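With one protein chain withheld, the remaining protein chains of the complex are depicted in position.
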Amino acid sequence: MSLLTPSIRPSAVARLNPVAKLAVALIVSCALLLSIDWVSAGVALLLEAVLLIWSGLSARQFWLRTIPVWIAAPMASITTVLYGEDSGALLWQGGFISVTEGSAQLGLAIGLRVLAIGLPGIVLLATTDPTDLADGLAQVLHLPARFVLGGLAGLRLVGMFIEDWHSLTLARRARGVGDGGGVRGAARRFFGPAFALLVISVRRGSKLATAMEARGFGSDEPRTWARPSRVRAADAVLVCLGLMISGIAIAAAVLAGTWSFVLA
Amino acid sequence: MSSTPTRDPQREAAQIRAHGWGWRHAGRHNNAVSGLDLQIHPGERVLLLGASGAGKSTLMHALAGVLGDAEDGEETGSLLIDGRRAAEARGRVGLVLQDPDSQVVLARVGDDVAFGCENLAVPRAEIWPRVRCALAEVGLDLPLDHPTSSLSGGQKQRLALAGVLAMQPGLLLLDEPTANLDPGGVIDVRDAVVRSLEHSGATLIVIEHRVEVWQDVVDRVIVLDPVGGVLADGPTREVLSGQGERLARAGVWVPSRPPRFPTRRPTGRPEALLRAEGLRVGRVPFGRRTASVVARDITLGVHAGTATVVTGANGAGKSTLALTLAGLLAPAGGTLRASSAFADGIGAEPHRWRSRQLLTRIGTVFQDPEHQFLAATVRDDLLIGPRALGLSVAEQTRRVDELMGRLRLDHLADANPFTLSGGEKRRMSVATVLATRPRLLVLDEPTFGQDSRTWQELVGFLAELLDEGTALVAVTHDAQFVSALADEEYRLGAADPIPLGVGAP
Partner (left out) sequence: MHAANTSLHQSTHPAGSPKKARNFRWRVVDIVVASVIGVASGVIFWAWGLAWSPLSTILAFTPGLEGLLAGGWLFAGVLGGLIIRKPGAAVYTEVVAAVVSMLIGTQWGFSTLIWGVVEGLGAEIILALFLYANWRLGVALLAGAGAGVAVGLLDTTLTSYAVLDFGYKVVYFVSAVVSGTVLAGLLSWLAVRGLARTGALGRFAAGREGSRAPSAARS
C-alpha cells in the first residue's frame, strides 16, 4: 500500500463515482463547520458510523489511516477544555487555565466535530483511485483537462519519492555526513535531501511535460476519454444520504437548543 | 478479442525538409543549431550522430513540436514536416526520450498507452483496440491494469514506445532510447522498434551513441557539426568508415574503433580487506522489520589492488550486494567481516562503522551521481569529505586541487554540480569519493550510459587506482568493462542473457 495510491478492494463504495464521494464529504463538512455544538457533531458521527461499515476498508486499514484523527480529537478537546471560552459554573482554576462547564461542553463538541469531519473524509478518499478521481473531475465537473491531468501526472512523480529518499540517505552515509553533527547535523540531514528531492522532481516534471506534449497534450482542441466517468443512481443515493445526515444533525441541534451559528 | 484498427491516412510516412534552420534557446548566447539544410524522404531510417553540443536533441524536439514558443527561444529558417510546421503536425510525430521514469504519465499500463489517443480525440471505440495492438507490437504482454510503477527500465521504454505507436505517427523519433537500459532491455527496445517499423513503414530518426545496436536497422547516417550544418550524410557504411575516426574521438561507439584498454602494472601482494561468508543480502521494506532477501549464499573476498566485478541479470540483487559490501546496508544473514588491518581498530562489521569511519575505508559511487551531490559548487562538494575527516585547511585544498586536476574538473570548480554533463557528473562523483583516499572503492554501474571517450578515461583512471593498491568492487552489465579491468568475476544468479560489446583486449 502506497501512501498516495490506496489499495482498494472491489466494493460498492469503490465503484461509486469519486465526484459523488467528494460532494458528500463536502456537504457534511460544511454543515458541521457551521456550528460548534456536541449534538450536531454527535448525531452526524453516529449516522456516519453506520454508513462506514459498508465502506469496503478492512478494519486494519481503517484504523491505520484514521490514526491522525484519533490522536487529534482528544488533543483538540483538551486544549479547548483548558483554554476555551468560559461560561457557567467554574470547575477548576490554575494560572491561565480555567475549566468551566461551558468550556467542558465546548471541548466535547470540538472533539466530536473533529471525528465527524475527519473520519468520512479519510474513508471516502481512501477508497478512491486517483486516476478515476481525475476522470470524474474532468468529465463530470468539467474542470479543465489540462490542469486535472497535469496534476495527476505530478502525483505519480511524487510516488517515487520514497526510493529516492532512501538513496539520498545512503549516499549521505557514504559521504561521511550520515550521523553526528548534533542538531545542525540533523537539520542538514533533513533539508539536504529535501532540497535534492525538489531539484530531482522539478527536473523530472519538466521532462515529463515534454513527453506529454509530444503525445499531443496541452492544446485547446477537444479530447476524448478512454475511461468514461458516469454518474449512476447509486451516486445520487449517496449524495442524498449526505444531505440527510447533515439535515438530521442540524435539526437535532436546533431542537436541542445547542445550535450556535459560528458566524453570528 | 481485439479487432485490428482501421488503417488511418495519418499513418503514411512523413517527409522532412529543413532550409537554413536554426534555434537559440532563451537565456543562452549561442545557437544550439544553425544553418541546417537537409531532406529526409518518407520511410527512410536515419541515425543521427554528432559530438555532444551538436544540437541533435534540439532538432528532435523541434520535429516533435515541443521546443516551445518565443518564450523559450528563437527560431530561424524553416523546418517542415509534410509541408507544415512541426507545431501544427502534432500527432504525426512520436518522440521517445531517454529517461524511462520521466515518460510514464498514468498509473496503469493501458491508461498510459491510451493517453496519446485521447489527446488526439480518437473515438473511444477506436482507442482500446489501438492500445492492445500497440502493446502487442512492442512485446509487452501485460494486463491493461498492470501498475506502471512496477515495470523495469526496458519495459518502461517499451511502454513509452507503445504509447507513441498507438497514435499511429508517420515519423518516429527516438532520442537515446536505450542509454539508461541494461543489455537485455536494449535489445528488447530495438526489436520492438524494428517490428513496428515493419508494420507501419514510418520514417525513423534515432539518436544513439551506441552505433552497433542500430547500424543494421538504419540505412542512412547524418552527422551534425557542432559549428553548424551537416558534417556528413550518406549510407551507413560510407559515413561510418569516412567519419569513423572523428566520431570515435567525439565519443561515439563506432564498432570498428573500440576504445583502448589500459595496461595494468600491479604492484605488491594483494592484501585481504573484506571477507563475506554465506552472506545474505536484502533490503528492509518501508514499515517492516525484517529484510526481504534477494541473494543468498554469497562467499567472496575483496583484496587490495584487485578488481572484483559483480555481474548477473537484472533483479538478481547486484546493487544490494554492492551496498552491503560498502557498509551502507546491514547484511540480512551470514557474515561480512573486515580484516583487522582494514578495520584498523574499530569493529569488524562495516555496517556498524560510523559515517566518518567509512570515509577512509570504503568509498561508494552510486549509479545516479546526482544522489551524492551535497553542495552548491563542485569545489565545495569535494571539500566536504576532507573536512569531515578534520584535515587542516591547507591539506584539504591541496587534495581537492590535485583531484580536480587529475580528473579534468578545474574549469568547473565554481559550477553547480547539477549543471554538469553526464560524463562530468560521473567524474565528479568519483572525485568526491577519492578525496578521502579510501582503500576500497565500490561502484554501482560506473559506465552506464557513457560515451566512449568518458568510458576510456574512467577505465584508465580506475586502472591507475588499482595499480596504486586501491581495491575495487564494481557492479556492472558492461562486458567490455569486465574484459578491461576485472581480475575476478562474481556472478549472481543467471548470467546476463546478452553480452553487449566485446572490445579488443
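Read from first to last, the chains carry the letters A and B; within each, the first residue is number 1.
Convention: contacts are C-beta pairs under 8 Å (C-beta built on N, C-alpha and C of every residue); 3 or more make two chains touch, one makes a residue touch a chain.
This one's a predicted model, so the numbers in the text were calculated from it and none came from an experiment.
Residue in contact with the omitted chain (choice from A:43, A:117 or A:253): A:117.
Screening A:49, A:75, A:90 or A:186 for touch with the missing chain picks out A:75. Touching the missing chain, out of A:153, A:226 or A:253, is residue A:153.
Listed for subunit A, the residues touching the missing chain in the whole complex are 3-4, 22, 25-26, 28-29, 33, 36, 65-66, 68-69, 71-73, 75-76, 78-80, 82-86, 96, 103, 106, 110, 114, 117-122, 125-126, 128, 130, 144, 146-147, 150-155, 157-158, 161, 194-195, 197-199, 201-206, 208-210, 212-213, 217-218, 262-263.
Hidden from this view is one chain, which touches subunit B at 26-28, 30, 32, 52-53, 55, 68-72, 74, 226, 376-377, 412, 414-421, 424.
We take it that only the chains that are shown with their structure count from here on.
Chain centres here are Cα averages; for subunit A and subunit B they lie 39 Å apart. Of all the residues in subunit A, the ones that touch subunit B in their complex are 5, 129-131, 149, 152-153, 156, 159-160, 162, 164, 167-168, 170-180, 192, 196, 199-200, 204, 207-208, 210-217, 219, 221-228.
Those residues of subunit B that touch subunit A in the complex are listed here as 61, 64-66, 90-91, 93-95, 97, 99, 101-108, 110-111, 114-124, 127-128, 131, 149, 160, 163-164, 167, 286, 323, 326, 328-329, 354-356, 358-359, 362-364, 366, 368, 370-374, 384-385, 388-389, 418, 432-433, 436.
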